[in-house]
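My questions will all concern the structure given below.
Every protein chain but one is kept in place in this view of the complex.
After this line comes subunit A, so read on.
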Amino acid sequence: MTTKSEIELKSFFIFNSSYDSKEGEEYNKVLYYYPSTDDINTQVNNVGLVEAIIKFTGNFKPSGPLNSLHTQKKRQLYYEPEPNYWMVITINLPYINKTKNDSTVVEYIEEDVHDTVYRAILKQAYCMYRLFSGTYSSTEQQHSITTLRSKLEHFFSAYLKTLNLTNCDILNVFAGIHFLPLDKQNFLNVQCFINALECNYPIIEYVSFLFNDSLIWSGIEPDDTQIIYQYLIGTLLPANIETELQGGSIPRNPSSPFASLHYGRFITGPLNLKTTNTIGKVPKIFLNNEANPAVYYFIVYRALNATICLFVNGDVDLTVDLFKELDEFMGSRLSSIASDIAEYCTRNIIPPSNSDTSPRFIYFNKLNLAYKSTVHLDNRQSGNVACNKELVQIMADMNSRKDLLSYAGETIVKTMNDYWVVGKVSNLREFYVALQHKNASLIDISGLLGKVFGDSLIMWEVYDLLAVLECANGIRPQNCINVAQDEVKKICDTELKGIFFHPM
């Protein structure tokens, strides 16, 4: 087989179908269009096609929104995040050149592009925009269409460059969060620290806490947590780690050997507190967009591998003094919490074995958005996967058809290369395993599965519970903590007898 071409972005545009436009002025509907090299006619035609499809399909009263258009060479996905505002992405399908009887035939591979995956990309693009700029309609109402156009232009021209369509897979559908399982002591340390912070500085409304790529605590709503997490892991932290590697993170007060070490520094905000007299760049973000939109300052502070996000009411004026005080308050405490967690992790969390034949799995729980993957070797969506890519595609196949399995079900398949893939759906949890045992039989596989599920699922269920309780905490932080801690303690003591804290 000859080499396969890659998935490419063909176009991306946003329009509002309710703007009435006279004949010849249809381009007024277009709010953003990529690539800008397409002339106005092409833009208007493409928008016109989408509008025709919206109208045509709407006549038949489908149960859900318009989702996608499949053609021989392309795929187009639709998303209507706010009434009448449509986002459209067009992708060129990958193809292979096949030689048949001396003539070359181009074969487009439709099945390699999952609607679910690329619609999730579209949705994420919207959520990311909304996080920084608010909803389309609010901008239009408070300012003007022109402002909306320039905001969209500003955001998406940069955002589209960071899209890596080739390596998108089932993880994009989940847009899950990686939680860090911790022992009681460390978890309570984090809790105490956050409570102290919130008590001392009432302007801080919410706090989120991460260690490396894993979330430990988040006080904001789950869907906001989801997008903030994507932003931190995908954009902000990787950029920052590069500066750290160039010698950014050194103890700030090495002069006094008796003071505890202080590694903290602001990632958003003033870069160097000693020399600066401005607060630097602090982004404003929009949270609670569904229910009650509000603007917050998004202050990110990092010490060692721990990252803390402070969401400060957007109406107050931030001063350099506030940052200095926060730095003083957080620096050494966060550094010591971070090193404790690091120590705990090296002791208790064994990295997944890297042998080729060990089962690889992806787990996702829709209730708390937790995911875990041993298929992917990093969280950076680099396409660095530990098993055959075809198997990951089969997992996405299963995921896209899971509605047909109803609330619970199990699928075991054997591929042409004698690999096995297992998908299990139950109570909004999804679990996919790739087994690279050649020559195994269905009986072997189900036996092995029993073992895999026995080993890991019990643990996962409890892990879920912990995370659910954490989410509950997030909504009413003040009164739930004790209850949650007690619950968790009870489970840990009675049910688990230590299994929960077993290596992952």
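Keep this in mind: contacts are C-beta pairs under 8 Å (C-beta built on N, C-alpha and C of every residue); 3 or more make two chains touch, one makes a residue touch a chain; residues count from 1.
Keep this in mind: contacts and distances are computed from a predicted model.
**Student:** So which of "tRNA(adenine(34)) deaminase", "Phosphatidylinositol N-acetylglucosaminyltransferase GPI3 subunit", "Vacuolar fusion protein MON1 homolog" or "GPI mannosyltransferase 1" is the UniProt name of the chain that got left out?
**Tutor:** So the chain that does not appear here would be "Vacuolar fusion protein MON1 homolog", according to UniProt.
**Student:** Out of A:26, A:205, A:397 or A:430, point to the residue that touches the absent chain in the complete complex.
**Tutor:** Of the listed residues, the one touching the omitted chain is A:397.
**Student:** From the list A:380, A:414 or A:437, which touches the chain that is not on show?
**Tutor:** Touches the omitted chain: A:414.
**Student:** In the full complex, which residues of subunit A touch the absent chain?
**Tutor:** 45, 49, 52-53, 55-57, 59-74, 109-112, 115, 390, 393-394, 397, 401, 404-416, 418, 441-443, 446
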